[in-house]
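Report on the following structure.
Every protein chain except one is present and positioned as in the full complex.
Take a look at subunit A:
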Amino acid sequence: MVENHRREDHETGGENKEKRPKFFINDHVDILIEILERLDGRSLCVAASVCRLWCTIARNDSLWENLCFSHVSPPPSSVRSVVLALGGYKRLYTGCVRPVRSRLGRVRRASWARDEVQLSLSLFCVDYYERLGGSNSNGRLVEKSSPSSLMFLCKPVNV
């Protein structure tokens, strides 16, 4: 048995059919994508630091798109072009959707799910607009190097 294992380590093709075939997930990227599609945001970020292949897959915006719309019915296709133009779904999720959802989690009503996403989109758009201003350093609006319209989402506000 031990010899068989040793032999398999050195073989690349795996011609000898073992009673227990080794399964390496990275050989089956389609299954990997299916699994990663079902992860939540934090797990997806953790997954991105496993290896280069996982990182590449996790960066794929469509995974984050699923996360953004996980609680609502799929939006019309026009949404995708808008979101991609404004910076992509990963940015939308990490910057807006996740903090909005966690903040509203305490008082959320079931009907708010769609409105949460819409509000996130609006805030995302304001953020993109501010980033535009920062990059066009024309001497007037460079007071802040980083856009801050979403800062109230980042820092929890306690009265």
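Operating definition for what follows: contacts are C-beta pairs under 8 Å (C-beta built on N, C-alpha and C of every residue); 3 or more make two chains touch, one makes a residue touch a chain; residues count from 1.
By definition in this document, contacts and distances are computed from a predicted model.
Novice: As a check of understanding, state which of "DELLA protein", "Geranylgeranyl transferase type-2 subunit alpha", "histone acetyltransferase" or "AP complex subunit sigma" is the UniProt name of the chain not shown.
Specialist: UniProt protein name of the non-displayed chain: "DELLA protein".
Novice: Mind listing the subunit A residues that contact the chain we can't see here?
Specialist: Touching the chain left out of view, subunit A contributes residues 76, 78-79, 81-82, 85-86, 99-100, 103-104, 106-107, 112, 115-116, 119, 121-123, 125-126, 128-130, 132-133, 136, 138, 140-141, 143, 148-149, 151-153, 155, 157-159.
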